[in-house]
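All remarks here apply to the structure that follows.
Here the complex is missing one protein chain, while the rest keep their positions.
Let's turn to subunit A:
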């Protein structure tokens, strides 16, 4: 006796031979289960890893619970805030903007962040990565992303150009990772840390502009934080500090958590969908398997098998399928979960605790990998086990079949007489097993719909970004630290080749006042020339600013949240510079993704209010070349030109930089979605391959007869191919239709997470075309193997086949 055989009971050997005897089928079932389990493992794994690592790293970084933007202050205010009730510690932060020379010789802006607290115990800890933990005087610690982007590290010396154009050399003492920046940190990530002793060495006055506060108690409780924030506001008010902006954050929740949760949520839905689809595939295959095994079941009953023994046998087979798929899908899923988490960690900038197995995720995988097939198989198994020996063995030759009710499809086919015979056979075959066809179509349709939707969602989100760029369509933004006469600046800018136009903009900060003339909020006032072509507003109510407007504002939607019930015609009291006045809201525009208050007036009026006379501190320039490279090149030329003449430049920026990083971020998001789309598509293709090979398997005899009456190989090949294509094309049409509602839902969920506003759904042909190609390839590919097998069978084999 073969040694391995002696360990198994004969019934187990049957299970084993069913497993390895029909490898194609085993592969099919195992793959159907594995995709679902894999998807769930990947999503569940990252669901556990990402938020936990993200929040852990955040809360371990001693994050600020309250951040306040105010006018320049010094240590006295910090001490005063520290003494405020409920405050555990406070610090001031100063960002010094300089330009650094990259190893490639380019000048890029660099934010140097200075604080008073020692690095080891400060608010908003940074995680030391290499070199020194604390920068010495005139040294800096470079943030991880900047260090990685430019391959810089401890010991390197940076050449910095200061605001006054003098050059300083600063040694990189070490590198560290910022653990606390929220979404803002994602876009502005060229930065480093310096000691407050270095501020003056960088030719800047010593002061701070941002106040960071940690609360003594209830640092995870928004209400407690709010109470302390009120105390701090009082302290600031007493010393005459106005609050420009205030942000509150509990210690245990990373500011990015909600966005990530939303994304993972979407993935989770898709995962459930995939499991559902793979479940329907499994039930498809198992039903076919049991049908095929009916004679065997009859034989087993003949020799004494009872129903429960047969049920046990087949459930064992199904569980073996499940176990096999777990062996594949658990390691792959764990790996993918980590890869996905790593991706997110890089994006949001938090350290992962390292690769790990998530027991919860594996438990879910095991449950799904075993339960879904059992659930899908229990009905066919119980029914199959109930077959009588007589009917199973006689092969139903005496069975009384119900008179074939002619379905609509059959009737329709009856009219297709004009089709060629073989084609007619294909069409009829496609519709022969209706339950199976429906399940296959369901999987392929949903897979396709999601696939197409992902492309549409990407376009919808880009659409959103485009809307943002409608307010920032200048190619170069030139900002000075003080106003300069318009004719001078314009003349100089126009001296640069490729410049098309220059606009002066009045830009100023203002405070919102309440009835008692107390400052309640701050806003940014923007004054482009009336009718500026560089702003294409999306007006939701009222109208845009006009040239003859005085003290009129068009405000962004953020006002609606801050001032509930605000409507066109209302007035808002503002303090602009030193002037207090009532301004009328004439319109509301949409600018998603921004919670700060922004209002537009027009240049003439705002300049007058700000006491500019035929001058401006901000200029918006359009050029011939709209690419980021072209814009950057011109920005550098303009920069050089003005600096050479001693202008006090704040920044010269290429317009596309603003939107580029958002676009990148959305690209990343859709990458997540594409992965899911591919998963659903693969479930669909497995389903298709399964259906076709089952159809062919069941018709082996018929194919033999066709061959016997003279059908040649290519004809049989074509028969099966046409059947596959038919299924593929039907699913494409249905999937394309279904993609419309799915796009809407998906785009809205994601857009709400990123922009806190519903998406404006857009559609692109791209997804449809690609999916059509994929479906055709899939159909051909999935039919090829069964078709080849069928055409290869000799007549004798076919007729002996049982």
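Here, a contact is a pair of C-beta atoms (placed from the backbone, for glycine too) under 8 Å apart; a residue touches a chain by one contact, two chains touch by 3 or more; residues count from 1.
Methods note: contacts and distances are computed from a predicted model.
Between the listed names "Sarcosine oxidase subunit delta", "histidine kinase", "ABC-type antimicrobial peptide transport system, ATPase component" or "ATP-binding cassette domain-containing protein", the UniProt record for the complex's undisplayed chain reads "ABC-type antimicrobial peptide transport system, ATPase component". When the full complex is taken into account, the listed residue touching the unshown chain is A:305, out of A:78, A:305 or A:461. Only one of A:393, A:496, A:530 or A:628 touches the chain withheld from this view, namely A:393. Within the complete assembly, A:13 is the residue of A:13, A:383 or A:482 that touches the hidden chain.
Remark: the residues of subunit A touching the chain excluded from display are 1-2, 6, 9-11, 13-14, 17-18, 21, 295-296, 298-309, 388-390, 393, 398, 400, 802.
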